[in-house]
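Accompanying notes for the structure given below.
The complex appears here minus one protein chain, its other protein chains still in place.
Chain IDs A and B follow the sequence of writing; residue 1 opens each chain.
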Amino acid sequence: MRPRYIYITLLLLLVLIPAGYYYVDWSKGGMGAGLYSHQWQPESGQQYWYPDAFYKSVDSMSGEFTGEQCVQCHSSVTPGIVNDWRKSGHAKVAADGSQVFCSDCHGNNHQNLKMPTPDVCAKCHSQQHADFQDEKRYGFPSHALAMERAVDAKHFVDKPKAEVTSCIQCHSVATKCDSCHTRHRFSAAEARRPEACITCHSGPPHPDDATYFASAHGKLYQKEGASWDWSKPLKKGNYPAPTCAYCHMGEGKHQVADKSIWKFGIRQINPLSSGNVVKREKWVKLCSDCHEADWSRQQLRGMDAERKQAWGKLYKAEGILKSPRSDNLLSPAAGERPPYPNDWVDARWPRARIGFFEGQASAFYNVSPIERDYFEMWYFDNLGAYKGAAHGAANFVTKGHQNMDRALIDIEAEAVRLRNLGEAERAYLGDRYDPNKLWLSGEYTELNREQN
Amino acid sequence: MRPRYIYITLLLLLVLIPAGYYYVDWSKGGMGAGLYSHQWQPESGQQYWYPDAFYKSVDSMSGEFTGEQCVQCHSSVTPGIVNDWRKSGHAKVAADGSQVFCSDCHGNNHQNLKMPTPDVCAKCHSQQHADFQDEKRYGFPSHALAMERAVDAKHFVDKPKAEVTSCIQCHSVATKCDSCHTRHRFSAAEARRPEACITCHSGPPHPDDATYFASAHGKLYQKEGASWDWSKPLKKGNYPAPTCAYCHMGEGKHQVADKSIWKFGIRQINPLSSGNVVKREKWVKLCSDCHEADWSRQQLRGMDAERKQAWGKLYKAEGILKSPRSDNLLSPAAGERPPYPNDWVDARWPRARIGFFEGQASAFYNVSPIERDYFEMWYFDNLGAYKGAAHGAANFVTKGHQNMDRALIDIEAEAVRLRNLGEAERAYLGDRYDPNKLWLSGEYTELNREQN
Partner (left out) sequence: MRPRYIYITLLLLLVLIPAGYYYVDWSKGGMGAGLYSHQWQPESGQQYWYPDAFYKSVDSMSGEFTGEQCVQCHSSVTPGIVNDWRKSGHAKVAADGSQVFCSDCHGNNHQNLKMPTPDVCAKCHSQQHADFQDEKRYGFPSHALAMERAVDAKHFVDKPKAEVTSCIQCHSVATKCDSCHTRHRFSAAEARRPEACITCHSGPPHPDDATYFASAHGKLYQKEGASWDWSKPLKKGNYPAPTCAYCHMGEGKHQVADKSIWKFGIRQINPLSSGNVVKREKWVKLCSDCHEADWSRQQLRGMDAERKQAWGKLYKAEGILKSPRSDNLLSPAAGERPPYPNDWVDARWPRARIGFFEGQASAFYNVSPIERDYFEMWYFDNLGAYKGAAHGAANFVTKGHQNMDRALIDIEAEAVRLRNLGEAERAYLGDRYDPNKLWLSGEYTELNREQN
């Protein structure tokens, strides 16, 4: 290479690297948060879900108050939360006479109140916070990255705010601690119960609630959980049946990512990779609190088999979809869908997409029924079957696979129809054939921008 | 106007007004109840749901008995309900030595027993009864009008009795008090719990149960409700989390209609009308028992946004449907559906209908798939999303809007198919084209009448 090019390259790097840093910095500096912060504004509800970014103190009262004064006044204004606090560990008088008062977390100045972030809790609960942050090592999905990855997703700004608001409610687990330990008791006993988890871990793509409650473990909890002693730590011998936290947060460890093998059913993994063999043995050890080790290993092999079966079905469906796609039989086709406001690449160079990883956002909206059938097979039936297998809910495995079989029936029939009829229709109708007029407008191009 | 016409008009009015009164009177005088009382007969189960109209005493025992005698004998015959009564406030001995015995509500004559109506309960519980009746001011939907409006609906007589029986079970809330306070404890504590409400408030178009239980409020109830003191009144500070009754029947007021803003999601309303602004402030005051007023206002604005989004989708679907309808591409078309027995207007002058208000009954049955898709989008997905937003169940908002998006995909694709293919088919098949033969008979014309 001639010296001239070296100089040019170096010069370019000198300009581009700072420019890149500057751009990312700028892009995060808008009214919203994350990479697209200039494209949306927070609504006031978000200050509770992402207080570090958005909380603004109420200013209805002025003055500085001691903790005792907070309690005195709020005993009449909001007696419920004061009652909660009184029952909490925070209200217990320590050996040195101290208590954790409202003001210790919210501050004393009533016109400059703080909404506690995990860092505030970490002042006393440092081990839990460190464990929680440690999840970041394992990437996403993880609790610790839940908010960041949500607001950095293109579809967070593409979709109407009224809809993504519901996402943020659960993703706020990353940015506040009372998702599991509800305010103002912040009780460990409460967080040990499955309901603490399933407020978020529910719904079609991850029916953790339904599959746990359908399992023998969950049935024992439902029968007798009301009389178990939830003040006990999550250790061998302390509970007649496991709960979410017993298996996923054993001994109270605030890090749930280090035993994850099948990745929520989202990716096909090699279940016997060296890393996964290590994780399997962690599961076997845990299950052995109650079960024979051999039985536990068999359950894990059962999950491998279920996953193999599921992926076989998904690949078959994907294979069927490729032919109508390449023959341009899908309607709306790529380029005929209203582009997502934020997706200027796709607006200029549209391309057809199949499945989840090829284009998550596109799979929900503005696709043809056959594509959507595959998406639902993938996202609801496949993931539901996985959760059923993982939590010992035989019924959900049956139902998930039944639904996948149904989806295959519909996808196969629709592909046949698209092929045969597409040909007949086009030949007959000639110029009059136009499947796409209806699609050229849509909620993304018309309805949303003014609302974001 | 010439005097002659005035006389004729007056004469006609003199005849027609009494005739109208007579007709309505006559029409309510049949074996059944309501406007179509001549077209159906009650089955014996209805005497329990609508005792005022239909209860007939058992005659297996004769004689007159005192309350003590009732209790003595029924302690062996039906010990369960006597146990319940013993635990009830009715069994408590008052200062004057009196108790409320079986006979006080059912009468003494065993061959002329009464099944208590709300009026019977009102003899002691007059305030609750007055509040309950006051709902009528707000029209329907309301508890107090539930039975009347059910039996006055055309489809109540058009549909097979085996099906509408299930409607009446819940609508009987208007005509007896033990829908919420189950017999024979009639416990206020029981009626404060969400299960008292969700026996009826459940199911696809109004998943009040599922959305409450999926919310943070509901999770707290599920975790700890078994140990709450349900004898306390529904007042600020008495409960760690709200239940149905806490928010909708605060302080035990038996009237739930006066805070209703979005009308169950059934109608698009102006959320900022003067009346609704007043109602919003009632909600804010209520939420402020625990939450900041500002946060509460934001939640209500979130509901406005969700509703706007939902109606945008519904209107889009309705717009798409209008074109195949006006081009007569729907099959069965109006006039090709078997007429509802009771709907002689539609039998003579059939017209196509879209959506809920244009024809509730028709949307369930004997319509083409595209119309039914819209109906389900409207009735299940839209209303489910609304309930999710109203009760703080983020998952249900997501799911409802996902389903509406799916419905739009199917409706759009089907409309394209109907347009292109309809043309191709008709041209090719000519006289042989006949989409409707299968529809000319149906359950309403053949199966039902003899059973009603």
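Note that in this section contacts are C-beta pairs under 8 Å (C-beta built on N, C-alpha and C of every residue); 3 or more make two chains touch, one makes a residue touch a chain.
From a predicted model like this one, the values you see are computed outputs, not experimental measurements.
Although one chain is not drawn, the whole complex shows that of B:112, B:165 or B:288 it is B:165 that touches it. Contact with the chain that does not appear here is found for just one residue of A:27, A:57, A:222 or A:268, A:222.
Check B:104, B:134, B:152 or B:195 against the missing chain and you find that the one touching it is B:195.
Although one chain is not drawn, the whole complex shows that of A:68, A:251 or A:292 it is A:292 that touches it.
Residue-level contact of chain A with the missing chain is found at 214-216, 219-220, 222-224, 226-227, 236-237, 239-240, 288-290, 292-295, 297-299, 301-302, 305-306, 308-309, 312-313, 316, 320, 388, 394-395, 397-399, 401-402, 405-406, 409-410, 412-413, 415-416, 420-421, 423-424, 427-428. Against the chain not displayed here, chain B makes contact via residues 43-45, 48, 58, 60, 78-81, 83-84, 160-163, 165-167, 169-170, 182, 190, 193, 195-196, 198-199, 202-204, 226, 331, 364-369, 372, 376, 421, 424-425, 428-429, 432-436, 438-439, 443, 447, 451.
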